[in-house]
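Take a look at the following structure, please.
For this view, one protein chain was removed and the others were kept in their places.
Up next, subunit A:
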Amino acid sequence: MVVLRAGLCPGLTEDMIQLLRANGIRTVVDFVSSDLEDVAQKCSLSYKALVAVRRVLLAQFSAFPANGADLYEELKSSTAILPTGSPSLDQLLDSGLYTGEVTELMGVPGTGKTQVCLAIAASVSLGLKQHVVFLDSTGGFTASRLYQMLRAQTEDEEEQAILGRLRLCFVPQLEALQRIQVVRVFSIYELLSALQELRDRLSQQVVSSMGPLKMVVLDSVSAVIYPLLGGRQSEGLALMMQLSRELKTLAREFSLAVVVTNQVTRDSSTGPLKPALGRSWSFVPSTRVLLEGKGATWQKGTTQRVASLAKSPRQPTGIQVELDIG
């Protein structure tokens, strides 16, 4: 719904706009959907000029249909599959995280969502040497744990021992740490402006500190949206949808894999677990993975987790794998 302004397209002059406005046509949608003969008579403007303007506006503002074969070719060349560093998780996600899509991890507190996010970031940064942006909204990002994971992931132990004597051993891990950029966003507006800034930087291709970016991790989305949802105000839903639009545009336009973590809630104190943020949010991620601990209560401590697939465009749901987040 763009307001008609002079200079929006070549034939549109200020006087034309004043005349149109006097007749109640203020936005592009109003103009394009009105009967041009009628408008030409009422505003005493030339019909040909109006038709020309309409053609240009349609060309500028409408979406173009694309053919399925072209879309497939484009997808084949631009989609990448990022391995997560854990073979069982890769198996669950059909060989890894797909770029251009939003993947969601959900679970009760303490099941290891942040740990899995850190592990994925470590694997992409160390193994694939790609940049990662980590948006932290809960304060749970611990760089020392990330460093520990990076050290554990370096495969060749002999090499490590030899290089250790030459004090060169930690350089790949430190480089990997430099490729992970952490942004702390604690409210929805900060998050939206951080995403906007990321989009601007990517579209202007500022190469300075941002190398090839392949993944954006948001931990967690429910922490910033929960304070706004509910009650009689619908503003929370509107902001949530704005956020989902930003995430999906980022994923698709710049071929990034977006990983989001979410909470789970219960309907009543004994009901089954369901993902938080409601039905509107459930359409945003294309893949959803639920993490659960193997023992049900906090009295038994264990590092074993069970990940089950709750929503996926490629695999049957209900598959479960076991993960060790130790």
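By our rule, a contact is a pair of C-beta atoms (placed from the backbone, for glycine too) under 8 Å apart; a residue touches a chain by one contact, two chains touch by 3 or more; residues count from 1.
Note that contacts and distances are computed from a predicted model.
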"Fructose-bisphosphate aldolase", "snRNA-activating protein complex subunit 1", "Serine/threonine-protein phosphatase 2A 55 kDa regulatory subunit B" or "DNA repair protein RAD51 homolog 3" - which is the UniProt name of the missing chain: "DNA repair protein RAD51 homolog 3"
Subunit A residues that touch the omitted chain in the full complex: 1-3, 26-27, 108-110, 114-115, 118, 134, 137-148, 174, 177-187, 189-190, 192-194, 196-197, 200-201, 206, 208, 220, 222-224, 226-231, 233, 235, 238-239, 242, 246, 263-266, 269-270, 276, 297-303, 326
